[in-house]
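Left out: one protein chain. Kept in place: all the others.
Take a look at subunit A:
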Amino acid sequence: MISLYLTQRTWLHAIPAGWKLLALALVSLIAAPLDSLPVMAGLLLAVLALYASLGKAALAQIALLRPLWPLFLILLAFHWWNGDIIAGLVVLARILAMVLLANAVTMTTRMDAMMDAVEPLLAPLGWFGGSPRAVALAVALMIRLIPLLFALWEALNESWRARTGTRGGWRLLAPFCIQTLRLSHHTAEALAARGGVPRGTRR
């Protein structure tokens, strides 16, 4: 799995996750209603300067925007068609700046630090009989299931290929669902045997 996290430490890594999330939320609230091209271009330049200050590895991450270009071209084409190319450029600059800024937070914050930062926000779950710890368990369970499911898919694909010589593709989806559900029954039983889903709020 390609990680979005930068292993090389930068100054942005040192800032607590909560502050970074708060800053991101504030910038996005402020930038949303603004529609002057110089301001948006300035914001984009500032974000690019932020990337430059984080080093080469961070700048390389800008390549993550590549799959979005077709969408950007379509957006610009629609604005151009409506005779307001400036509005299109403002929108484009705002999207680029916000996506890159949000990505900078993801890039410099470990997933567990992010989880800790948002855990207080999950406290209201307790009022409905839920538990922040159950959320943490669901997250861990889901991440652990991904490689398992991937291996399961590969195994189905292999046996399909052994029988037919072609790739199974979408035909494998139904047996895949059945097998994964069987897997989930075993997981649920194992979980119950170990005391079940946590209910309290303390670790």
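Quick note on the criterion: contacts are C-beta pairs under 8 Å (C-beta built on N, C-alpha and C of every residue); 3 or more make two chains touch, one makes a residue touch a chain; residues count from 1.
The criterion applied here is as follows: contacts and distances are computed from a predicted model.
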**Q.** Missing subunit (named according to UniProt) among the choices "sn-glycerol-3-phosphate-binding periplasmic protein UgpB", "Beta-ketoacyl synthase-like N-terminal domain-containing protein", "Alkaline phosphatase D" or "Biotin transporter"
**A.** "Biotin transporter"
Q. Of the residues A:P38, A:P67 or A:G165, which one touches the chain left out of the display?
A. A:P67
Q: For subunit A, enumerate the residues touching the unshown chain of the complex.
A: 1-5, 24, 28, 64, 67-68, 71, 74-75, 78-79, 81-82, 87-88, 90-91, 95, 98-103, 105-107, 109-111, 114-115, 118, 129-130, 134-135, 137-139, 141-143, 145-146, 149-150, 153, 167, 169-170, 173-175, 177-178, 180-185, 187-188, 191-192, 196-197
